[in-house]
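Reading through the structure tokens given below for one structure.
The other protein chains are all here in position, but one chain of the complex has been omitted.
Coming up: subunit A.
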Amino acid sequence: MEKFEKFSGIAAPMPLVNIDTDMIIPKQYLKTIKRSGLGVSAFAEMRYDEQGNEIPDFVLNKPAYREASVIVAGDNFGCGSSREHAPWALADFGIKVIVSTSFADIFFNNCFKNGMLPIVMPQEVVDVLMKDAEKGANARMEVDLEAQTISTSDGQVFPFEVDAFRKHCLLEGLDDIGLTMEKAPAIDAFEAQAAQSRPWV
């Protein structure tokens, strides 16, 4: 996984509550053999009409938000099925941070596994960030995971909470595999010893 670095990016406002995983990635996209390439299909049924043309009103289709890397969302983002295709699709679109008052549990966990940071904020803060996001492409938010702050385009700074271990994993770009890879010396040593004791394996 890539290391999660401090960045400033465009935030897309999605005030709808209960955005579920079926909306994030509809089921017809689950037959893929890939986890990359799902970005174009993220929010497909909200984003395209039946002929596959873009629906101009949908926020991510508006010129200001096509490069968004943050989503400021309504309550209970990511509810529904456990499909890991949902975070795969958002990450592939380029989303790094999602802010909401609450997230569905499995989705929340899946975000970290895929290098994304979900941030839980109280309603008043989400309201401020939503207003800021609505200003469009010039209003870039800054996310600093190290300092645990998110700043609006006009310089208001809000601290956020994150689990220390998960923070460490994101900052270092570690997933389960990355963590195990930190133990590479132990694996090397095991292999060297096994080559002696069970050379036929």
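Observations
Everything that follows uses one rule, which is that contacts are C-beta pairs under 8 Å (C-beta built on N, C-alpha and C of every residue); 3 or more make two chains touch, one makes a residue touch a chain; residues count from 1.
Keep in mind that, in the parts below, contacts and distances are computed from a predicted model.
The chain absent from the displayed complex carries the UniProt protein name "3-isopropylmalate dehydratase large subunit", chosen from "ABC-type quaternary amine transporter", "RNA-binding protein KhpA", "Thiosulfate oxidation carrier complex protein SoxZ" or "3-isopropylmalate dehydratase large subunit". Note on the undisplayed chain: of the listed residues A:E54, A:E161 or A:D176, the one touching it is A:D176. If you put the missing chain back, the residues of subunit A touching it would be 1, 31, 33-36, 84, 113, 176-177, 180-181, 183, 186-187, 190-191, 194, 198-201.
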